[in-house]
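Of the protein chains in this complex, one is absent; all others appear in place.
Then we have chain A:
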Amino acid sequence: MSIADDKEAGAGWLAIFLGLALIVLAVAVALAAAIGDYSIGVGTVFLAVTNGLGLTAADIPPIEQSVVWDLRLSRALVAALAGAGLAICGAILQALLRNALAEPFVLGVSAGASTGAVAVIVLGIGAGSVSLSMGAFAGAFAAFAMVALLSNGATSGPNHTILAGVAASQLFNALTSYIVTTSGNAQQARDVMFWLLGSFGGVRWPDFQLLVVVVFVGLAICLLMSRSLDAFTFGDEDAAALGVPVARIRLILFGVTAMITATIVSMVGTIGFVGLVVPHAARYVVGPMHLRLLPACAAVGAIFLVLADIASRVVAEQQTIPIGVVTAMVGVPFFAIILYRARPQQ
């Protein structure tokens, strides 16, 4: 049972939760902009941000202005959006596939993305005109198209769709391995591995601008369909009996999650764990109904990835640990607590 269950005034509870989450997120982003190899005071960070927004013209060292605004802030905000997007996708797929283990990558999107990326890095497809991100995006959509085809546009039931995802993942993972082992050199293989585990290293403002649109439009569509998502609680046929146009809703929502996931993967690689675990944590706090669950997932996912990114930069001196490693190391203990507290009472 979730904490919010006995609260008749559910909306008030959610507003408080989201308000708190936004404050925590702001603090986390500020910390992310202050912490690093070159540490900068919080006051300077604040001024650099207001300078960047054109609100002030404070006199701070250009190097600090540049580090905060051009590097760290964009990176922190992309991390926040990626966390939000992955958590939303996880929640939606868990509902549509009626499977607690569903996460953004079950539909083969990450496997497809890595094949696309490898094709660009190792095979040099596109001869420099195609970026790694574009390759990854194309691969992700190819995998999703295969899953959609194998599951009749995702209308043949949850387990069938999951199996189609497994098939696509296996195929594209095999393709990736084949390309890496036959034509890659050791350095390229290492690059690919690193990229696969996720990294916020290269992100800049243009990434943020694209992602903010994709995630917010995606969230808006999902929120509009949240009532229909709730109706899937007892299965597809039951949703139909409640008046939900099942096939259409499934296809739209699978498309939205594929779009969000593919965009994120093509920018920052495959960041696991967030999409699987954040929805469970959020459900524990705000309950399973999606109008409340989705905003809560977005907030918690955003905070989680910003903190994980900070951790990935400070844990090892002069080295950046892949973000996927950190999400698992930070997330598992936290999730263990939730699992323990939410265990069924025998």
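Assume contacts are C-beta pairs under 8 Å (C-beta built on N, C-alpha and C of every residue); 3 or more make two chains touch, one makes a residue touch a chain; residues count from 1.
Everything that follows uses one rule, which is that contacts and distances are computed from a predicted model.
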Protein name (UniProt record) of the chain left out of view, among "Fe-S cluster assembly ATPase SufC", "ABC transporter ATP-binding protein", "Probable septum site-determining protein MinC" or "Mycofactocin-coupled SDR family oxidoreductase": "ABC transporter ATP-binding protein"
Contact residue for the chain not shown (choose from A:L242, A:A311, A:V325 or A:I338): A:L242
Chain A, residues in touch with the chain not shown (by the definition above): 1-2, 5-6, 95, 98, 100, 224-228, 230-231, 233-235, 237-238, 240-245, 283, 287-289, 344
